[in-house]
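Presented below is the structure to which this report refers.
In this view, the complex is presented without one of its protein chains, the others remaining in place.
A, B and C label the chains in the order they appear, each numbered from 1.
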Amino acid sequence: MSEKKGLMRFLAEYDRRIIYLLIFVVVIGPLLSPFILPISVSPDTQAYYNVIDKLGPNDIVMVVFDTEFSGFMELQSGILASMRVMIEKGAKMVIAVSHPEATGIPELVLNQLADVISRKQYTYGKDYVYLGYIFPNEAAVAATAQDFHGAVRQDYYGKSIEGTLLDKVKDWSSWSLISDYTTGIQSQALINHYGLRGTPMIVNCIGVMVATQKPYVSSGIYKALLQSMRGGAELEYLIGVPGPGLTAMNSFTLGHYVLIIFIVLGNIGYFGYTRYKQKPTGG
Amino acid sequence: MSAFFRSKEIQLAILILSFLAVFIPYFLNIPSDHPLNVFSTKLILIAGITNAFTLALAVYSQFRRGLSFVRRRARGYIFKIYMMTAIILMLIFWTMGETTGPYHWVMYAIITPLSSVNYSILVFYMASTGARAFRARNAKALLLLITGFVVLLYQAPLTGAIFPAINPLGLYFGNTFAMAAGRMFLISVTVGAIVFGVRVLMGKETQVLGFGSEKE
Amino acid sequence: MDLVEISITAVGAFISICMFTTLYGKSNPLYALAEESYIGFATGLTVVVNLLYIYRTGILGIQAGDTILIVGIILGIMILTRISKKYSYIARLPLAITIGAQFGLALRTTIFSGFIDQIKGTILPLFNTDMQSMIYNWTIAISVILMLTFFLYTMELKGPLGLGASIGEYIMYICFGAIFAQTFMGRLGLFVGFMQNYTVPPWKIPYLLGSLIIVFGAVMILDKLKLLEKLTPEE
Partner (left out) sequence: MGASLFGIPGIASGKSLGLLLDILIVLIVIYYIRSGKKLFIRRVSGLDAIEEAVGRAAEMGKPVVCSFGIAWNGFDYWTMAGLAIMAHVARLSAKTGTRLIVPTGGSTASMIVRPVAEEIVRTALMLEGREDEFNPNDLPFMSDQQYAYTGGYIGILQRTKPAAVIMTGSHASEAMNIAETSNAIGAITITSGSYISNVAALACASDYILIGEEAPAASAYLSDDPGLRSSIRCQDIFKWISIALLVLGLITFNAGSDFFLRLLSS
C-alpha cells in the first residue's frame, strides 16, 4: 500500500527535470537516424500552396524574413519550400528582413536553393534582389509602402537598386504578393501599410503566433496562413521535395506524445495523491 | 531656449502636430504626390532615422552597468569585461567585411545559435507547465485539459495519419475557439490602445515625453 | 566542409549547450559565459545594423538630394541627451515628434485591422451553408460575443449579462487549452529546428553529443564540489 502511495506521490510531484531530459532525448533521438512517416495535409496548407502555385513571371513578390534566427529554425522548411515554388514559377523576388539577426538568413536559404536557381537561370538583379535590414520599425515599413525609392536606395551589398527589377516598384500597389515569414516583429506593420491597402499577403508564422494571426485570414487580410514547421513539412509533402520539415516530423510527433503521457500520468497522480493531501489552489 | 523644451504645452503641441501630419493624409482622397502626403512620408522617414539612434542609449547603459561591476570588483566581473569587449570586437570585425571573416563567423557560431536557444528553451517550461496545469481540478481546468489534449494529439503529425478521425476535431478547436479568442482579444485591446493614444494626445500621460510622474 | 565550418559548428554547439544548462536549475559559470557572449555580440550586431540603416536611409538620402532627412539625424543626436540628467529635457523634442508620428501610424490603421475587419470577419452565414461551416460559424459567433461580455467593467455583471459573462469565461478556458497546445507546438518547432541545425549533415552530430556530455558533466561535477555559486557572477 505504501509503495503504491509512493508511486502516486511520485506521479504528482516528480522533479521537473525528468520532463526536460525526456524532451531532449525524444527530439535528438529521431534526428540522429531520420526516416519519413506519412503525414496529413491540412486545408490551410493547401490554400497556401494554391496561392503560390498561381504565381507567374510577371509577378513581383516581396519576401520578408520577419524573424530572429530562432524563428528561422522553425520556419525554414516553409521558407525553402515556398521559395522553391516561386523560383520554379519564375516569379520575381525582392528579399527584405526586419531583424538584425535575419541579415544572414537569405544567404543560407539561397545556398540551399542553388540547384533550382541554376536550373532556372534565376539571376540577381533581374529576377531577385536582396535589400537587407530595411524594416527596423513601423515607420520604415510605412515609408516603403508610400514611396519605395524614397526609402530604399541600396541593396544589402551596398549597390544602387536603379536598373534592377525594382524599377517597376513604386509603392504598395506595385507588389503582386507579400510573403511574410514571421515571429510577429513587423507583421502588424505590414498589415497596416500594405495588407489593409490591398496588397495580397501570405504568411508563414511560428506556432506561438498562430492564434494571433488566424483572425487576419478569416477577415481576408491574409490570403493564407502556413502554420509553424508542421505547415512547412506539409508543403514539402505537397511539392514532393522532402526537406528539413519532413525529417523533423518524428521528433515533432514524439515531443507531443511525451507531453501527452505526462499529462495522463499527472492526472493519475492528482487523483491518487494530491487530491487527498491538499485543497486545490486557484484557477 | 530651455523654456521651449521644458514647456509641457509646447512639446504636447509638437506631438499633436506630428500626429496629425501622419494621421490625416491617410484618410484623405488625395494622390500620393500631394504635398500633405509627401510631408507625411518624409516625417515617417525622419522618425525612423531618429529611432535608430536610441540604440546608443542601450549601449551606454550596458557599459555603465558593466563598468560598475568592474569598479566594485563584484564576483565574476571578468564576465562583464568579456561582454564589453565583445561589443567593441563586433564593431571592429564589421569593418573587416560583412559576408566573410570574423564578423560572419561570430554571426553563425555565437549569435544565431544563442538567439535560437533563448526561445526554444521555452518548450521545456511549456512542457512542465502543461504536465502540471492540465489536471482536472475543477470545471475550468477540465475544459482546458480536454481541448489542450485533443489539439496536442492532432498536432502530432503521426496521429492524423494513423487515426484520421482526430483531424476534424483538432481543426475545429484550432479554427474556431483559438481563433475566436484571438479575435475577441484584438477587438477589446484595439480600443484600449486607441483610448490610450487619445489620452497621450490630450496631455494626460506626459510621462511618455519624459516629464516626471508628478513634479517638474 | 572546411575548418571554418567545423569551428562554427563546434563553438555553436558548445555555447548553445552552455545556455541549456539553465535547465539544471542552478546558476553556473558556463551559463554566464553563454549569456554574456550573447549580450555582447548581439548588442554589437545591433549597433552595426542600426548604423547601416542610418547611413543607407539617412546619409545616402541626403546625398541624393533629400536634404530634409538631415532633420532625422539632428533629432537622433538630440535624443542622446537623455543620458545626461542635466540636459535630458532636450530629448523631449525628438520624443514628441517620433511618438506623435508613431501614434499617427498606429491609430490611423488599428481601427480597421483590429476592430472593423474583425467584426466584418465574424459576420458569416449561420444557415444555408454546409454542415461544417455552420458548426464553425456558430461557434465563432457565440464565443466572440460571450467572451466580450466577460470584459465589460463599468457595470455589475448580473442577470442574463452575468450568465453570458460566466459562460464566456468558461469558453475562454476552452480557448486557452487550444492556444496552449498551439504555443507548445511553436516552441517545440523552434527546438526541433535548432537541434536539426546540429544533426544535419551527420558530421555535426559528434560535436553536439560531445558538447552535451562535456558541458552537463562539468556542471554536475561543479555542483558536487559545491563550486557553482562561487564561480558564477553576481546579478
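A few comments on the model shown:
We take it that contacts are C-beta pairs under 8 Å (C-beta built on N, C-alpha and C of every residue); 3 or more make two chains touch, one makes a residue touch a chain.
None of the values given here were measured: they were computed from a predicted structure.
All shown chains touched by the missing chain in the whole complex, by label: A, B, C.
Per the touch definition above, the residue from C:C175, C:M195, C:L208 or C:L222 contacting the chain not shown is C:C175.
Annotation: of B:L20, B:L89 or B:I194, B:I194 touches the absent chain (contact as defined above).
When the full complex is taken into account, the listed residue touching the unshown chain is B:A133, out of B:A133, B:I146 or B:A161. Contact with the undisplayed chain is limited, among C:S16, C:T57 or C:T149, to C:T149. Among C:T43, C:T139 or C:Q196, only C:T43 touches the chain left out of the display. For subunit C, the residues in touch with the chain missing from this view are 22, 25-27, 31, 35, 38-39, 42-43, 82, 107, 111-112, 115-116, 119-120, 122-128, 141, 144-145, 148-149, 151-157, 172-173, 175-177, 179-180, 182-183, 186, 235. Touching residues on subunit B toward the chain that is not drawn are 26-29, 54-55, 57-58, 61-62, 65, 118-119, 121-122, 125-126, 128-130, 132-134, 144, 181-182, 185, 187-189, 191-196, 198-199, 202, 204-205, 207-208, 210, 212-214. Taking the complete complex into account, residues 16, 208-212, 220, 281-283 of subunit A touch the chain not shown.
Definition applied: only the chains that are shown with their structure count from here on.
Here the spacing of subunit A and subunit C, counted between their Cα centres, is 14 Å.
A straight line joining the Cα centres of subunit A and subunit B is 18 Å long.
Averaged C-alpha coordinates put the centre of subunit B at 6 Å from the centre of subunit C. Looking at subunit B, residues 40, 44-45, 47-48, 51-52, 107-108, 111-113, 115-120, 123-124, 127, 130, 134, 140-141, 145, 148-149, 152, 155, 174-175, 178-179, 181-183, 186 sit in touch with two or more other chains.
Among the residues of subunit A, those in touch with two or more other chains are 20, 23, 70-71, 73, 101, 136, 139-140, 142, 150-151, 210-211, 215, 218, 230, 252, 255-256, 259. Against subunit C, in their complex, subunit B makes its touches with residues 2, 5-6, 11-12, 14-23, 26-27, 40, 42-60, 62, 69, 74-77, 79-80, 82-91, 94, 105-124, 126-127, 130, 134, 139-141, 143-149, 151-152, 155, 168, 172-184, 186-191, 193-194, 197, 200-201, 208-211. Residues 4, 7-9, 11-13, 15-16, 19-20, 22-23, 29, 32-34, 36-48, 50, 53-54, 57-58, 61, 66, 68-69, 71-73, 75-77, 79-80, 82-83, 88-111, 113-115, 118-119, 121-122, 132, 135-136, 139-140, 143-144, 147-148, 151, 169-185, 187-188, 190-191, 193-194, 197, 230-234 of subunit C are the ones touching subunit B in the complex. The residues of subunit C lying in touch with subunit A in their complex are 23-25, 42, 45-46, 48-50, 52-53, 56-57, 60-61, 64, 66, 98, 101-102, 105-106, 109-110, 112-113, 117-118, 120-121, 178-179, 182-197, 199-200, 205, 208.
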